[in-house]
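Starting off with a structure, shown below.
The complex appears here minus one protein chain, its other protein chains still in place.
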Amino acid sequence: MKDLVHIFELEDLLQEANNKLVRQAKEDGKKALGYTCYFMPEVLLDLPGCFSVRLRAPRSGSPDMATYYMSNRTCMYGRCLLERALEGGFNFLDAQMATETCTVTCRFQEHLQLMDIIKNPDFFCEFTDVPFKKNENSIDHYEKQLQDHVLDKLSDRFGIDTSDEALLKAIEEHNEICRLITEIGRYRKLDEPTITGWEFSVIQLATLVCPKYLIIDMLKDIAEQLKTRKPDAKKTYRCKVVLTGSEEDDPSFIKLIEECGALVVADRHCYGSLPGREEIIVKEGERPLRAIARHYIETSECPRFMDQHIMRERKQYLADVAKEYKADGIIISQMKFCEYWSYERTIDTLILPRDFGYPVCSIEKEYVNNAVGQLRTRFQAFVESIELKNIQKEA
Amino acid sequence: MKAIGKFFFKLLKFAAIVYAILFAVFYWDLDGKFLYYIWEPLMIKRFDNMKRADNTMTPYSMKDPVE
Partner (left out) sequence: MGITLKDIKAKYRELFVVEKSPEEKNKPFDPKKAAHDFWYGKEHEERRLGDLYVGNTGLYKHREWRGVKDTMYYFNMIWLYNYAHMVSDIMKYGDGPKAIVDFTKGTLRYRWMGQTYLTVMHWFDRGLEGTRGEAMKASAWHYRAMVSETIRQFMRMFEADKKIHGGEAPEKWNKTIAHNETLSGNIFYGWRDQLDDVALEMIPYFVSVHVNNHTVLNYIDAAQSIGLPSDPCPMCQAEYGLFVQDDYPDYSPVMLTSNEACDGSVATSVLQDWFLNRPLYAMPQPMRYDDPLVQEHCQKEIEGAWKFVEEQFGIKMDWDQYVKHAQSFNKLTEFEWEKWDVAANTPYYPINGVAQALYRIYYSQDGDRPIWHETDARVKAIMEKTVKNKIECFPKTRHRAIAWSCAPLYYSNWCTWAYNCWGINCVINMDSLMFDQYLRTDTYEHALEDLSWFNEKAPMRAMAVGGHEHILSLFDYMERFNCDMVIMYDQLQCKGMQGIHGVFEDEFRKRDIHAIWIPHALPDKRTVSRAEIRDIINDYMTTVMREEPLDPSLLDFDDAMSW
């Protein structure tokens, strides 16, 4: 296929947290607000006067200093973030809007509070409590938390306008990004997709780590180009897969899967778009903040949710995604030491083939992916097994 | 009267013997040794060979919300 417009520019922007567009937004006088988790609504951090940056630690090596603080038995994502912070890579942040949603990222953010790491005199780190269930009580609670720990703090510390009008405007802008990403992502549902998993992951990640107002035009151009983009004459992949699992912000990992012959057509993982890029709907008479709280609680598919029916519906959701995107199999990838996904991966690996008939490739990986050779072998074998199954089915 | 006294004496003697035996069991840790060398291996054998249900075959159907 012909190269996607802006794709290499966007890829460049992913090479460091304090990228060109982040610097430009800072120069525009906007406050940079870091966060790590879907449960910190980016729409609130994108209010006029500030912008959200979902933290990544691209091009990480060995996080030695962070390993001293957090030992080598914790999730490497958390450690690499701390290492990057200790190296000064997050000094551009004006605040970290934290959540205690998984242990190690929580500890990383606590280090930001405890130690004088971020060299910015106005920097602060504020925690929001996030509920574990999808009921009205949780939404009430979450709404209060967002008001107190996000909106009030932004208003008090930076003078950000957090009125309902400002929120509605932020929702509108956020929804525009969501619409564009959803439109771009829809081409993955085609019998012969006209966008690769790698391309999509670059675009999706760029929307998480760059000021949105500075990339929206690029997204529009991409969406425009995709309307007429033709698939390759000869298929370059052997099967289609859904990638699901824990934190994943490395497009080269997706490239690795695709090099093995499996086109990644859906991304149901932290930093993915499923869920994540659904539009926020404000019901009639509903406060915008209430709508935001409800949206993030209702759309999240995080294994942190404990309601019985939600735990079970998560598997159905995944199977539905696989069906909708015409996937032949599912790759479940878990960051080593992520406890939520250790268990979720275990049950998914057993239930999805048994109850939904989807072949599963279940892997554990590190944030800094050094096991490329081993993973390549696993993915190649998985692709072959799917092909064999398809041959058997046809026979 | 004498017979009752004799009976009590016998009972006392019996109790003293039982008490002494129990003390010997206690002091030389005979209870522990019995459990360690005889009872536990028997139990391990029993439980290792026990037929167990394969719980991974448990259905996983949807459930109604519990509020």
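Observations on the structure shown:
Think of it as A and B in the order they're written, each chain with its own count starting at 1.
Just so it is clear, a residue touches a chain if its C-beta (ideal position, glycine included) is under 8 Å from a C-beta of that chain, and two chains touch if they have at least 3 such contacts.
Predicted, not measured: the structure shown is a model, and the values here were computed from it.
Residue A:Gly78 is the one among A:Pro41, A:Gly78, A:Gly197 or A:Pro251 that touches the chain not shown. The missing chain, though absent from the display, is touched by one residue of A:Lys336, A:Arg376 or A:Lys389; that residue is A:Lys336.
Screening A:Ser62, A:Asn91, A:Thr349 or A:Gln380 for touch with the missing chain picks out A:Thr349.
Within the set A:Glu11, A:Glu110, A:Glu259 or A:Glu279, the residue that contacts the chain not displayed is A:Glu110. Within the complete assembly, residues 68-71, 73-75, 78, 100, 102-104, 106-108, 110-111, 113-115, 127-133, 135, 137-138, 140-141, 144-145, 148, 303-304, 306-308, 311-312, 334, 336-337, 339-340, 342-347, 349-351, 362, 364 of chain A touch the chain that is not shown.
Although one chain is not displayed, chain B still touches it through residues 22-23, 26-29, 31-33, 35-36, 39-40, 43-44, 46-47, 52-53, 55-56, 58-60, 63, 66-67.
The rule we apply is simple: only the chains that are shown with their structure count from here on.
The centroid of the Cα atoms in chain A and the matching centroid in chain B are 56 Å apart.
On the side of chain B, the complex with chain A involves touching residues 56, 60-67.
Considering their complex, residues 135, 307-309, 312-313, 315-316, 350-351, 355 of chain A touch chain B.
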